[in-house]
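Got a structure for you, written out below as structure tokens; questions coming shortly.
Only one protein chain is missing from this complex, and each of the others stays in its spot.
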Amino acid sequence: MSDVRDISLAPEGERKIAWAMKNMPLLTSIGEEFERARPFDGIKITLSVHLEAKTACLCRTLALGGAEMHVSGSNPLSTQDAVAAALAEGGMDVHAYHGATDGEYVKHLTAALQCGPHIVIDDGCDLTNLLHTDLRHLLPGVIGGCEETTTGIIRLNAMAKDGVLKYPVMAVNDAKCKRLFDNRYGTGQSVWDAINGTTNLLAAGKTVVVAGYGWCGRGIATRSAGQGARVIVTEIDPVKALEAVMDGHTVMPMAEAAKTGDVFITATSCSSVIDHRHFELLKDGAILTNAGHFNVEVCMAELEAAAVLKYEARDNIVGYKLKNGRTVFVIGEGRLVNLAAGDGHPVEIMDMSFAVQALAAKYVLDNKGELEPGVHKVPDEIDGAVASRRLAVSGISIDSLTEDQEKYLTSWAI
Amino acid sequence: MSDVRDISLAPEGERKIAWAMKNMPLLTSIGEEFERARPFDGIKITLSVHLEAKTACLCRTLALGGAEMHVSGSNPLSTQDAVAAALAEGGMDVHAYHGATDGEYVKHLTAALQCGPHIVIDDGCDLTNLLHTDLRHLLPGVIGGCEETTTGIIRLNAMAKDGVLKYPVMAVNDAKCKRLFDNRYGTGQSVWDAINGTTNLLAAGKTVVVAGYGWCGRGIATRSAGQGARVIVTEIDPVKALEAVMDGHTVMPMAEAAKTGDVFITATSCSSVIDHRHFELLKDGAILTNAGHFNVEVCMAELEAAAVLKYEARDNIVGYKLKNGRTVFVIGEGRLVNLAAGDGHPVEIMDMSFAVQALAAKYVLDNKGELEPGVHKVPDEIDGAVASRRLAVSGISIDSLTEDQEKYLTSWAI
Amino acid sequence: MSDVRDISLAPEGERKIAWAMKNMPLLTSIGEEFERARPFDGIKITLSVHLEAKTACLCRTLALGGAEMHVSGSNPLSTQDAVAAALAEGGMDVHAYHGATDGEYVKHLTAALQCGPHIVIDDGCDLTNLLHTDLRHLLPGVIGGCEETTTGIIRLNAMAKDGVLKYPVMAVNDAKCKRLFDNRYGTGQSVWDAINGTTNLLAAGKTVVVAGYGWCGRGIATRSAGQGARVIVTEIDPVKALEAVMDGHTVMPMAEAAKTGDVFITATSCSSVIDHRHFELLKDGAILTNAGHFNVEVCMAELEAAAVLKYEARDNIVGYKLKNGRTVFVIGEGRLVNLAAGDGHPVEIMDMSFAVQALAAKYVLDNKGELEPGVHKVPDEIDGAVASRRLAVSGISIDSLTEDQEKYLTSWAI
Partner (left out) sequence: MSDVRDISLAPEGERKIAWAMKNMPLLTSIGEEFERARPFDGIKITLSVHLEAKTACLCRTLALGGAEMHVSGSNPLSTQDAVAAALAEGGMDVHAYHGATDGEYVKHLTAALQCGPHIVIDDGCDLTNLLHTDLRHLLPGVIGGCEETTTGIIRLNAMAKDGVLKYPVMAVNDAKCKRLFDNRYGTGQSVWDAINGTTNLLAAGKTVVVAGYGWCGRGIATRSAGQGARVIVTEIDPVKALEAVMDGHTVMPMAEAAKTGDVFITATSCSSVIDHRHFELLKDGAILTNAGHFNVEVCMAELEAAAVLKYEARDNIVGYKLKNGRTVFVIGEGRLVNLAAGDGHPVEIMDMSFAVQALAAKYVLDNKGELEPGVHKVPDEIDGAVASRRLAVSGISIDSLTEDQEKYLTSWAI
């Protein structure tokens, strides 16, 4: 039986799900195919992903394919009770509510696994972790899994290296249709949606410091420039730094950038990118945000220690007054700003990620017994299928090679 | 005595005002000067502008200069009760609350004028209208006014043409530091902040139709492209249309654009830009928004009539199902989207507009008796002063002409 | 009888003219109309414009309309002998050759005027000057003229102010279809075509200093950023400086910019923008170019004086070694770089300017006796006609107002 906060919120949840689904043409079309082919008939899937409207669409898409869904969230703070209620009201087995304690959270995951799933869809490796520890007795029934995040993949690789991972997991996070799109276009936009929405400040004319010039950093830098900001990039890799220069950005060390930036956005995957070395250098009014993982890129602990006064300056913005009399502002407690102060990735981006999830789950099933335990690359065919489908629903055609062209390319490669 | 909704909201209002003021360096520095020079000592000012945090900063800046402020809102829906409470709690004479009826609204304006103001600061000409009708007995005390909006200027020019305008009014709306900045940079950004914030959709890859290629349309088109969208511009002026082409956009009539656009943003100042001629052509899921004035650019009346079903699809988004089975979505009832579904212009943009307001009010006073009744251009010196001050607070220096250069330019112009 | 350098160059000239005409759809379509209507039958036109292929297309367009053309150049260095030969070989009366002495140049202009023209088409006011001095006896026959340049308009206004201008002249230079397009899109591109073509250097990653943020400066800044350069703008006008900031550029005084720029492009219309105050600050290898008029924006005289060594570093590039041991490079002797080191404006830009010329010449004729002596604005109808025609030849349609919309706009404006 489902364990949600308030089943009466179901109608509001349905409205949210309907809006998402309207803008998820990939899941919609996959769902239609699944409904006809019923690939998951008789299959139990346990899913633990941030439980909001877009995730609900993935759950329903899999259910249309015949899957018996058992659902939990992947973070108590990201669970939307109305969405959970809608899924539960619709008859799905749901265990999640917003603000669950750590104990309740584990209880929810455990409950969602009790069914003895054939497939697990994970966001951060928590389900797999439970299955390899407290719930080892359920391992024999598991055909395989899918993992949504970088963090999860890193954990899984460590498990695989140690020889303890007992089933195959598809590295959905690394699929082109996820990684090439959500970092650049998803993060690039949603970070600014969050900053602008939270601050009501003007981006044009601002000096924006982007720490890290990986895919996320590039997306953020592009959108910063696209709003009329001057972009400063900080990097530790000289090749990436030089690419930033050639892309028209200014490159300097953080210790210099700190003195001149108006808005800081970290996207490095590293810790202490902005820390005690920099706080006193910042301009009065500087805004600090993080678009990487966790809340360590801006070292919040050191900032708390350095501040003589801390106050809520605006919803989701905390001001820290420093000894030098200046005040700097942190959005969303230094956590991933597009989640902590926004709606996360745009719907269409998640449509692509979740389309990979749905097809990867089917791939696990179709290749039952064929895949070794370990982390598996999502095959190019799935990436190609997702991208082709996305072009098709957008009414876009592309070229294909003629026989002569194939021959030419083949001969060339000899 | 002030007439506000709930004086206990004052602390929340103070917090909002503090955030705005922190990001309004022009008003801050003007306020500091005013505080020293007290130019408005003994002067009563009645102000009617959208009563939210940024406006409160203008009120306080004028008060620092010695003005006795009497404040109302300019639209019952834009009044923020917390901000009104904060001003009232601080001792200002405030008459405004959110959701006032038409009768209450007029009562508020009237109350704010009862002091017999020397200067009126108007947003849409309502104060001036009252002073020239029901409150004509107060006219003799009025030295002059300032007007914030295009609509107000048009009304004032009509009054001046008919010889009925009895005092000088500064056309703040037309100052370079307002018009060159709020339309392009303010509207350009805030329209997208509102759309992205309301929809959680991805802008990249979308086809965005911008109706009108005036300053607003250009700002919107630039920010659309800056987010990775393809831009289609519709225009009636061939020269502007050709500029759009040269700026890299696609130009076509609305009847064509209607078939291909994902998001529509009107900015024409005209009516029925998108109307019954276009609804049935729109793609399923198309999103209609208006960045011009009023709610006539997207003809809401005709859309209501054409729809077979109407429902709230998400907060501030209404879906209209059409006879052809497609559904189109309207944000914020077709009203100015950055106000109806967002926080209006970014703070720094209003800082510039209100800096012009503050200096224009002082100009009216300094030139008491010198200015004829009628609409007056804000002098270039004020624009220059505001822009220079903005550069200065940003730590930016610029060049000035040498004597030889001045001589060269003068000789050249002979 | 024509006076050209070498009539045997005519075939090469024809080839150049053919290429230009192929890319001048406006002149082509105007020529077709002229050929049918023959508006200039019996009319003599003397034209003095930079005599290269695009200008030849204007001459032939007017001739198709029946005009008897008498042609000279407007600068001996810009005359292309092959083009002159082609026109002469085709039967036109041509007086121009490359490298004419000052005396020969005046003789050429005089010869082209001997016919006693009805209309003069001028580039810099030289024809009008002659007609008001040495050739006053021809004045009675002149119906009017057209002027292509800012310089010419300034001279004509001075003459008009003094009451000495004896016929009406159309200010073609100020028409929207010239000024809004050639400065931004024409100069923006052609300056970079010249710099890149001359230097073979990479624009991406460079720091480009643009002096002046008028229409030319904006066009150059946009194209600089479009190539991956960081843009620094110098200005004397605070409002323009602030626009540059909001457009994402960095603003600083030239004395600062001098230390950091890789490429300098002046577009101010002023003198000594880069002069003795800056030379010693420049980085070794800095490149100086001018996109404004004359060769005074970069003060060549002072640079010559400051240099300890001067040498040709590459075709059209001169290196100046300074006392501090650094070398700076000047392209095209500090003259308008897109002419001195390139092919001038792109063909399509001149197509627009010359379409205005052709229609303005017809307007002068159509309004014979109606126009007062003096400088006349090109009527909006001509701008509208040129822009509409340009859209039409590009296959682009635009909207027009419905009756209801016209009514709305009119009522609104009351």
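To keep things simple, chains are lettered A, B and C as they appear, and every chain counts its residues starting from 1.
Note that contacts are C-beta pairs under 8 Å (C-beta built on N, C-alpha and C of every residue); 3 or more make two chains touch, one makes a residue touch a chain.
Since the model is a prediction, treat every value here as computed from it, not as a measurement.
Taking every chain of the complex into account, the absent chain touches A, B, C.
Here the missing chain is touched by one residue of A:G42, A:P238, A:G325 or A:G369, and it is A:P238. Among the residues C:H276, C:R314, C:K377 or C:K407, only C:R314 touches the chain that is left out of the figure. Contact with the chain not shown here comes from a single listed residue; of B:I43, B:A211, B:A225 or B:I287, that residue is B:A225. When you scan C:A37, C:L77, C:V164 or C:L202 for touch with the missing chain, the hit is C:L202. The omitted chain makes contact with subunit A at the following residues, 154, 158, 176-177, 180-181, 184-185, 234-239, 241-243, 245-246, 251-254, 256, 269-272, 296, 383-384, 387-388, 390-391, 394, 396-402, 404-405, 408-409, 412-414.
For subunit C, the residues touching the absent chain in the complete assembly are 15-16, 18-19, 22-23, 185-186, 188-189, 193, 196-197, 200-205, 222-223, 225-228, 285, 312-314, 317, 327, 343-344, 346-349, 394.
Where subunit B meets the missing chain, the touching residues are 204-205, 225, 228-230, 242, 245-250.
Methods note: only the chains that are shown with their structure count from here on.
A centroid comparison over C-alpha atoms places A as the chain most distant from subunit C.
A straight line joining the Cα centres of subunit B and subunit C is 39 Å long.
With centres taken as mean Cα positions, subunit C sits 54 Å from subunit A.
If each chain is reduced to the centroid of its CA atoms, subunit A and subunit B end up 37 Å from each other. Among all residues of subunit C, those that touch two or more other chains are 242, 245-246.
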